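Below is one structure, written out as C-alpha cells; the observations come after it.
A protein chain is absent from this complex, but the other protein chains hold their places.
Labels run A, B and C following the written order; every chain starts at residue 1.
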C-alpha cells in the first residue's frame, strides 16, 4: 500500500508501477484533474490546503478498508496539494487485482470515500474572485 | 477518439494525455496486464494474434457506442499484439468525463465489450506447453 | 470466383497457413467456405470449437453469402485484453 500527500506533480505511470504485481491481471487508475470551469465560472487555478498527517491516516484507513472489502492486490492513493493549474492531476488512485470488476469497484469506492473524508480543501481562483469549495462534512465513526 | 493496435509497449501516461481535456475533471484508465499464472499453470509469456483492421473497426465502433451511452468527453483504446512478457500491458483503455461515475462505468463497459468482440487472441506459453485461449464467441449484430 | 480467406489463432496453427486465395462456387455461405477449407487443409477437420465469421471485416452469420473478391475471416472465440477475468 502506498499513501502520499505531496506538492509534487503526480505521475500515473508511477502509480501503476506502485501497485502492479505479477499475480494481478487488472490495474484501474483514477485521475482527478483540475477543470477549466466550475459552477459556470472560468477557473484560473486551484489552491489545495490539507491537514497532511490526518489526510494520510484517513487515506490509509480507507485503502485498508478497500483491501478488506474486495479481493484486490494493492492500492496507491496520492493527493497533490498547493497550487494546481488547469489540466493538472490533484488525485491519483490505483488499484490492482486478479479480476477487473473488483479493481473498478474498489477504485470507484475509494475515490468517493476520499472525497467525503480526507481533510483536504480546494480554493478556486476564478475570474473576478476566489472561494473555498465546501463539499462533504465528515462524520466520526 | 484514439484507437491503436500495435506491437510497441503501451504507456498509461500517453493514454491519459490522449483523452485529457480542460473540461474533463475525471480520467479512468484500465490496464490489462499479463499475469504469471492462469488456470493453475505458471505462464512464461504470451503471444497475441489479431485481425488488426477488423480489431480497429470493432474498437472504434465500441468507443463510439460508449460515447453515445455516457456523457464522456473522449476515449482511447490501445491493444498490444505480438510477444508479451509477464507484467507487460496488453490492453489500455482511457476515458475522460466531467463526472467520475460515467468515466468508471464507460471504461468498465468498454473493457468487457472489447474482450467479447475484438478479434484478438492470446496464446499462453507455460511450463510444459502452449495453448490458444478461447474466450467469448462474438455474434453478428 | 475467388475469396481471400483469413485464419487466426488455433485455426492458423491447424491449417498451417494464415491466409489464402481460394476458388469458390456461386451461392456459397461463410460456413460453406469453412467446409471447403476443411477439405483443402485437413488439419482444420479436427476443429470442434464454436466459430464466428466475418466478411470484409464485419461479423456476419454463418449463412451470410460470400461474393467474388470478399475477404472471409474465421474467428475462433476471442481472448484479447489482459489475463484478468471478469469476476
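Here, a contact is a pair of C-beta atoms (placed from the backbone, for glycine too) under 8 Å apart; a residue touches a chain by one contact, two chains touch by 3 or more.
In this text the structure is predicted, and so the values were computed from the model without any measurement.
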Touch partners, limited to displayed chains, of the chain removed from view: A, B
Contact residue for the chain not shown (choose from A:3, A:18 or A:33): A:33
For subunit B, the residues touching the chain missing from this view: 24-26, 97-103
Residues in subunit A touching the chain absent from view: 31-35, 38, 43, 46, 48-51, 53-55, 57, 79, 89-91, 111-112, 114-123, 132-141
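We take it that only the chains that are shown with their structure count from here on.
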Common touching chains of subunit C and subunit B: A
Most heavily contacting chain pair (counted by C-beta pairs in contact): B-C
Interchain centroid distance [CA atoms averaged], subunit A/subunit C, Å: 47
Sites on subunit C at which at least two other chains make contact: 82-84, 86
Set of subunit B residues in contact with two or more other chains: 31-35, 111
